[in-house]
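With one protein chain held back, the other chains of the complex are shown just where they sit.
Letters are used for the chains, namely A, B and C, taken in the order the chains are written, and counting of residues starts over at 1 for each.
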(Lines give C-alpha, C1' and ligand atoms only; values in the text may rest on other atoms or scores of the structure.)
Protein backbone atom coordinates (compact mmCIF):
# COMPACT_ATOMS: atom_id res chain seq x y z
CA UNK A 1 0.00 0.00 0.00
CA UNK A 2 1.18 3.49 -0.85
CA UNK A 3 0.70 6.58 1.31
CA UNK A 4 -1.07 8.28 -1.59
CA UNK A 5 -3.65 5.49 -1.68
CA UNK A 6 -4.56 5.80 1.99
CA UNK A 7 -4.61 9.59 1.72
CA UNK A 8 -7.04 9.27 -1.18
CA UNK A 9 -9.22 6.82 0.76
CA UNK A 10 -9.34 9.21 3.74
CA UNK A 11 -10.31 12.15 1.53
CA UNK A 12 -13.14 10.16 -0.05
CA UNK A 13 -14.30 8.97 3.39
CA UNK A 14 -14.46 12.54 4.69
CA UNK A 15 -16.04 13.99 1.54
CA UNK A 16 -18.78 11.33 1.40
CA UNK A 17 -19.79 12.26 4.97
CA UNK A 18 -19.35 16.03 4.46
CA UNK A 19 -17.10 16.11 7.51
CA UNK A 20 -14.59 18.59 6.06
CA UNK A 21 -16.63 21.37 7.71
CA UNK A 22 -15.58 20.03 11.16
CA UNK A 23 -11.93 19.55 10.23
CA UNK A 24 -10.38 22.86 11.14
CA UNK A 25 -6.69 22.57 12.00
CA UNK A 26 -7.58 23.23 15.64
CA UNK A 27 -10.25 20.52 15.81
CA UNK A 28 -7.86 18.05 14.18
CA UNK A 29 -5.08 18.97 16.64
CA UNK A 30 -7.50 18.36 19.53
CA UNK A 31 -8.45 15.06 17.91
CA UNK A 32 -4.79 13.97 17.68
CA UNK A 33 -4.45 14.62 21.43
CA UNK A 34 -7.68 12.83 22.27
CA UNK A 35 -6.74 9.75 20.26
CA UNK A 36 -3.20 9.78 21.67
CA UNK A 37 -4.68 9.50 25.14
CA UNK A 38 -6.74 6.49 24.04
CA UNK A 39 -3.47 4.96 22.84
CA UNK A 40 -1.91 5.78 26.22
CA UNK A 41 -4.90 4.22 27.97
CA UNK A 42 -3.76 0.81 26.65
CA UNK A 43 -0.76 1.29 28.95
CA UNK A 44 -2.60 2.88 31.91
CA UNK A 45 -2.13 -0.06 34.29
CA UNK A 46 0.12 -2.39 32.27
CA UNK A 47 3.29 -2.19 30.19
CA UNK A 48 2.25 -5.11 28.03
CA UNK A 49 -1.14 -4.75 26.32
CA UNK A 50 -2.24 -6.77 23.27
CA UNK A 51 -0.57 -5.58 20.05
CA UNK A 52 -3.75 -5.51 17.98
CA UNK A 53 -5.50 -3.28 20.52
CA UNK A 54 -2.55 -0.87 20.59
CA UNK A 55 -2.30 -0.89 16.78
CA UNK A 56 -5.99 0.02 16.42
CA UNK A 57 -5.52 3.06 18.71
CA UNK A 58 -2.29 4.05 16.98
CA UNK A 59 -4.20 3.94 13.69
CA UNK A 60 -6.61 6.59 15.01
CA UNK A 61 -3.74 8.90 15.92
CA UNK A 62 -2.16 8.41 12.49
CA UNK A 63 -5.50 9.01 10.77
CA UNK A 64 -5.92 12.43 12.39
CA UNK A 65 -2.25 13.22 11.68
CA UNK A 66 -2.84 12.53 7.99
CA UNK A 67 -6.03 14.61 7.99
CA UNK A 68 -4.16 17.48 9.65
CA UNK A 69 -1.33 17.22 7.10
CA UNK A 70 -3.94 17.57 4.40
CA UNK A 71 -5.53 20.56 6.09
CA UNK A 72 -2.13 22.24 6.47
CA UNK A 73 -1.16 21.35 2.89
CA UNK A 74 2.06 19.63 3.93
CA UNK A 75 3.57 16.27 2.96
CA UNK A 76 3.60 14.13 6.14
CA UNK A 77 6.77 12.30 5.12
CA UNK A 78 8.60 15.47 4.17
CA UNK A 79 7.90 17.17 7.49
CA UNK A 80 9.17 14.09 9.34
CA UNK A 81 12.35 14.13 7.24
CA UNK A 82 12.80 17.87 7.77
CA UNK A 83 12.35 17.54 11.54
CA UNK A 84 14.72 14.58 11.67
CA UNK A 85 17.45 16.78 10.18
CA UNK A 86 16.82 19.39 12.90
CA UNK A 87 16.81 16.76 15.66
CA UNK A 88 20.02 15.22 14.35
CA UNK A 89 21.74 18.58 14.80
CA UNK A 90 20.38 18.94 18.35
CA UNK A 91 21.50 15.43 19.26
CA UNK A 92 24.95 14.77 17.75
CA UNK A 93 25.79 11.07 17.86
CA UNK A 94 28.88 11.46 20.02
CA UNK A 95 27.22 13.30 22.91
CA UNK A 96 23.78 11.66 22.85
CA UNK A 97 24.68 8.01 22.40
CA UNK A 98 23.04 5.88 25.06
CA UNK A 99 21.49 8.88 26.86
CA UNK A 100 17.82 9.83 27.28
CA UNK A 101 18.67 13.36 28.46
CA UNK A 102 17.12 16.30 26.65
CA UNK A 103 19.48 18.18 24.33
CA UNK A 104 19.66 21.17 26.70
CA UNK A 105 21.07 18.91 29.42
CA UNK A 106 23.57 16.96 27.33
CA UNK B 1 9.89 10.48 -0.74
CA UNK B 2 8.72 7.00 0.13
CA UNK B 3 7.55 5.86 3.57
CA UNK B 4 10.19 3.13 3.51
CA UNK B 5 12.92 5.75 3.10
CA UNK B 6 11.86 7.77 6.12
CA UNK B 7 11.40 4.58 8.15
CA UNK B 8 14.94 3.59 7.24
CA UNK B 9 16.29 7.02 8.16
CA UNK B 10 14.54 6.86 11.56
CA UNK B 11 15.95 3.39 12.27
CA UNK B 12 19.48 4.56 11.46
CA UNK B 13 19.02 7.68 13.59
CA UNK B 14 17.91 5.59 16.59
CA UNK B 15 20.55 2.88 16.10
CA UNK B 16 23.42 5.40 15.83
CA UNK B 17 22.41 6.86 19.20
CA UNK B 18 21.64 3.49 20.81
CA UNK B 19 18.20 4.79 21.77
CA UNK B 20 16.33 1.56 21.04
CA UNK B 21 16.82 0.65 24.71
CA UNK B 22 14.46 3.52 25.70
CA UNK B 23 11.86 2.77 23.03
CA UNK B 24 9.53 0.37 24.79
CA UNK B 25 5.99 0.47 23.40
CA UNK B 26 4.89 2.19 26.60
CA UNK B 27 7.55 4.91 26.45
CA UNK B 28 6.71 5.55 22.79
CA UNK B 29 2.98 5.76 23.59
CA UNK B 30 3.75 8.31 26.33
CA UNK B 31 5.90 10.20 23.81
CA UNK B 32 3.06 10.31 21.26
CA UNK B 33 0.83 11.89 23.94
CA UNK B 34 3.50 14.36 25.02
CA UNK B 35 4.19 15.51 21.46
CA UNK B 36 0.46 15.69 20.70
CA UNK B 37 0.10 18.16 23.55
CA UNK B 38 2.90 20.28 22.09
CA UNK B 39 0.95 20.26 18.84
CA UNK B 40 -2.17 21.29 20.76
CA UNK B 41 -0.20 24.05 22.48
CA UNK B 42 0.03 25.82 19.09
CA UNK B 43 -3.73 26.27 19.42
CA UNK B 44 -3.86 27.01 23.18
CA UNK B 45 -4.93 30.65 22.83
CA UNK B 46 -5.48 30.98 19.06
CA UNK B 47 -7.22 29.08 16.27
CA UNK B 48 -4.78 30.34 13.67
CA UNK B 49 -1.11 29.63 14.40
CA UNK B 50 1.66 29.70 11.76
CA UNK B 51 1.59 26.61 9.52
CA UNK B 52 5.31 25.88 9.75
CA UNK B 53 5.20 25.86 13.54
CA UNK B 54 2.22 23.48 13.54
CA UNK B 55 3.86 21.25 10.91
CA UNK B 56 7.04 20.94 13.00
CA UNK B 57 5.03 19.75 16.01
CA UNK B 58 2.94 17.42 13.88
CA UNK B 59 6.19 15.94 12.58
CA UNK B 60 7.17 14.98 16.14
CA UNK B 61 3.87 13.18 16.66
CA UNK B 62 4.27 11.33 13.36
CA UNK B 63 7.87 10.41 14.20
CA UNK B 64 6.86 8.68 17.43
CA UNK B 65 3.93 7.02 15.65
CA UNK B 66 6.35 5.56 13.10
CA UNK B 67 8.73 4.42 15.85
CA UNK B 68 5.84 2.77 17.69
CA UNK B 69 4.68 1.04 14.49
CA UNK B 70 8.19 -0.37 14.18
CA UNK B 71 8.24 -1.50 17.80
CA UNK B 72 4.85 -3.22 17.36
CA UNK B 73 5.90 -4.74 14.03
CA UNK B 74 2.93 -3.30 12.15
CA UNK B 75 2.66 -1.43 8.85
CA UNK B 76 1.45 2.12 9.69
CA UNK B 77 -0.45 2.46 6.41
CA UNK B 78 -2.10 -0.94 6.72
CA UNK B 79 -3.40 -0.26 10.23
CA UNK B 80 -4.87 3.05 9.06
CA UNK B 81 -6.59 1.26 6.15
CA UNK B 82 -7.86 -1.50 8.46
CA UNK B 83 -9.24 1.02 10.94
CA UNK B 84 -10.86 3.06 8.17
CA UNK B 85 -12.83 -0.03 7.14
CA UNK B 86 -14.06 -0.44 10.73
CA UNK B 87 -14.95 3.25 11.03
CA UNK B 88 -16.81 3.19 7.72
CA UNK B 89 -19.07 0.47 9.11
CA UNK B 90 -19.69 2.44 12.32
CA UNK B 91 -20.51 5.60 10.36
CA UNK B 92 -22.61 4.69 7.30
CA UNK B 93 -22.77 7.57 4.84
CA UNK B 94 -26.54 7.97 4.97
CA UNK B 95 -26.82 8.45 8.75
CA UNK B 96 -23.57 10.30 9.44
CA UNK B 97 -23.50 12.81 6.60
CA UNK B 98 -22.99 16.33 7.94
CA UNK B 99 -23.08 15.23 11.58
CA UNK B 100 -20.30 15.33 14.20
CA UNK B 101 -22.22 13.04 16.59
CA UNK B 102 -20.51 9.90 17.86
CA UNK B 103 -21.73 6.67 16.25
CA UNK B 104 -23.56 5.61 19.43
CA UNK B 105 -25.69 8.76 19.25
CA UNK B 106 -26.51 8.69 15.53
CA UNK C 1 -4.25 26.97 53.55
CA UNK C 2 -7.90 26.85 52.54
CA UNK C 3 -9.18 26.16 49.02
CA UNK C 4 -11.07 29.46 49.10
CA UNK C 5 -7.81 31.34 49.71
CA UNK C 6 -6.04 29.86 46.71
CA UNK C 7 -9.14 30.37 44.56
CA UNK C 8 -9.15 34.01 45.59
CA UNK C 9 -5.43 34.37 44.82
CA UNK C 10 -5.95 32.84 41.35
CA UNK C 11 -8.85 35.18 40.60
CA UNK C 12 -6.79 38.21 41.58
CA UNK C 13 -3.83 36.96 39.53
CA UNK C 14 -6.02 36.58 36.42
CA UNK C 15 -7.89 39.85 36.95
CA UNK C 16 -4.70 41.89 37.42
CA UNK C 17 -3.44 40.61 34.06
CA UNK C 18 -6.82 40.87 32.31
CA UNK C 19 -6.48 37.25 31.25
CA UNK C 20 -10.13 36.32 31.80
CA UNK C 21 -10.72 37.17 28.12
CA UNK C 22 -8.58 34.13 27.13
CA UNK C 23 -10.14 31.76 29.66
CA UNK C 24 -13.01 30.26 27.75
CA UNK C 25 -13.95 26.80 28.98
CA UNK C 26 -12.48 25.35 25.79
CA UNK C 27 -9.14 27.14 26.14
CA UNK C 28 -8.91 26.04 29.77
CA UNK C 29 -9.70 22.42 28.82
CA UNK C 30 -6.93 22.54 26.21
CA UNK C 31 -4.63 24.00 28.86
CA UNK C 32 -5.42 21.17 31.30
CA UNK C 33 -4.41 18.67 28.58
CA UNK C 34 -1.26 20.57 27.68
CA UNK C 35 -0.11 20.81 31.30
CA UNK C 36 -1.00 17.15 31.92
CA UNK C 37 1.39 16.20 29.14
CA UNK C 38 4.14 18.25 30.78
CA UNK C 39 3.45 16.27 33.95
CA UNK C 40 3.65 13.05 31.93
CA UNK C 41 6.92 14.23 30.38
CA UNK C 42 8.55 13.86 33.83
CA UNK C 43 7.94 10.13 33.36
CA UNK C 44 8.78 9.92 29.62
CA UNK C 45 11.95 7.87 30.05
CA UNK C 46 11.96 7.12 33.79
CA UNK C 47 9.53 5.90 36.44
CA UNK C 48 11.31 7.81 39.19
CA UNK C 49 11.69 11.55 38.58
CA UNK C 50 12.39 14.09 41.34
CA UNK C 51 9.33 14.83 43.47
CA UNK C 52 9.68 18.61 43.39
CA UNK C 53 9.78 18.61 39.58
CA UNK C 54 6.67 16.44 39.39
CA UNK C 55 4.88 18.55 42.01
CA UNK C 56 5.56 21.76 40.05
CA UNK C 57 3.98 20.25 36.92
CA UNK C 58 1.06 18.82 38.88
CA UNK C 59 0.50 22.32 40.27
CA UNK C 60 0.00 23.63 36.73
CA UNK C 61 -2.63 20.99 36.00
CA UNK C 62 -4.43 21.79 39.27
CA UNK C 63 -4.27 25.52 38.55
CA UNK C 64 -6.07 25.14 35.23
CA UNK C 65 -8.56 22.73 36.83
CA UNK C 66 -9.40 25.39 39.44
CA UNK C 67 -9.71 28.08 36.76
CA UNK C 68 -12.02 25.81 34.74
CA UNK C 69 -14.14 25.09 37.84
CA UNK C 70 -14.51 28.84 38.26
CA UNK C 71 -15.45 29.32 34.61
CA UNK C 72 -18.05 26.53 34.86
CA UNK C 73 -19.35 27.86 38.18
CA UNK C 74 -18.90 24.55 39.97
CA UNK C 75 -17.29 23.65 43.31
CA UNK C 76 -14.21 21.54 42.53
CA UNK C 77 -14.54 19.51 45.73
CA UNK C 78 -18.25 18.89 45.26
CA UNK C 79 -17.83 17.56 41.71
CA UNK C 80 -15.10 15.18 42.91
CA UNK C 81 -17.40 13.94 45.70
CA UNK C 82 -20.30 13.57 43.28
CA UNK C 83 -18.18 11.61 40.80
CA UNK C 84 -16.79 9.41 43.56
CA UNK C 85 -20.34 8.34 44.42
CA UNK C 86 -20.94 7.40 40.76
CA UNK C 87 -17.63 5.52 40.54
CA UNK C 88 -18.34 3.65 43.76
CA UNK C 89 -21.53 2.29 42.20
CA UNK C 90 -19.67 1.22 39.03
CA UNK C 91 -16.94 -0.48 41.06
CA UNK C 92 -18.54 -2.35 43.99
CA UNK C 93 -15.90 -3.39 46.53
CA UNK C 94 -16.57 -7.11 46.25
CA UNK C 95 -16.03 -7.40 42.48
CA UNK C 96 -13.33 -4.77 41.98
CA UNK C 97 -11.01 -5.50 44.91
CA UNK C 98 -7.43 -5.97 43.71
CA UNK C 99 -8.36 -5.61 40.02
CA UNK C 100 -7.39 -2.88 37.54
CA UNK C 101 -10.01 -4.01 34.99
CA UNK C 102 -12.50 -1.46 33.70
CA UNK C 103 -16.01 -1.78 35.15
CA UNK C 104 -17.41 -3.14 31.88
CA UNK C 105 -14.98 -6.06 32.07
CA UNK C 106 -15.41 -6.94 35.75
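The rule is short, and it goes like this: a contact is a pair of C-beta atoms (placed from the backbone, for glycine too) under 8 Å apart; a residue touches a chain by one contact, two chains touch by 3 or more.
The structure displayed is predicted, hence computed values, not measured ones.
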May I ask you to name the displayed chains that the omitted chain touches in the full complex?
A, B, C
Sole residue of A:7, A:36 or A:69 that reaches the chain not shown, by the stated touch rule:
A:36
Contact with the hidden chain only, please: which subunit B residues?
30, 33, 44-46, 100
Touching the unshown chain, subunit C contributes residues 1-3, 5-6, 9-10, 13, 16-19, 21-22, 24-26, 29-30, 32-33, 36-37, 39-40, 42-43, 47, 51, 54-56, 58-63, 65-66, 68-69, 72-84, 86-88, 91, 93, 96-98, 100
Touching the unshown chain, subunit A contributes residues 22, 27, 30-31, 33-34, 36-38, 40-41, 43-45
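Note that only the chains that are shown with their structure count from here on.
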Cα superposition angle of subunit A on its copy subunit B, in degrees to the nearest 5
180
I'd like the Å distance between the centres of subunit A and subunit C, where a centre is the mean of that chain's Cα atoms.
26
Indicate the residues of subunit A shared as contacts by at least two other chains.
30, 33, 100
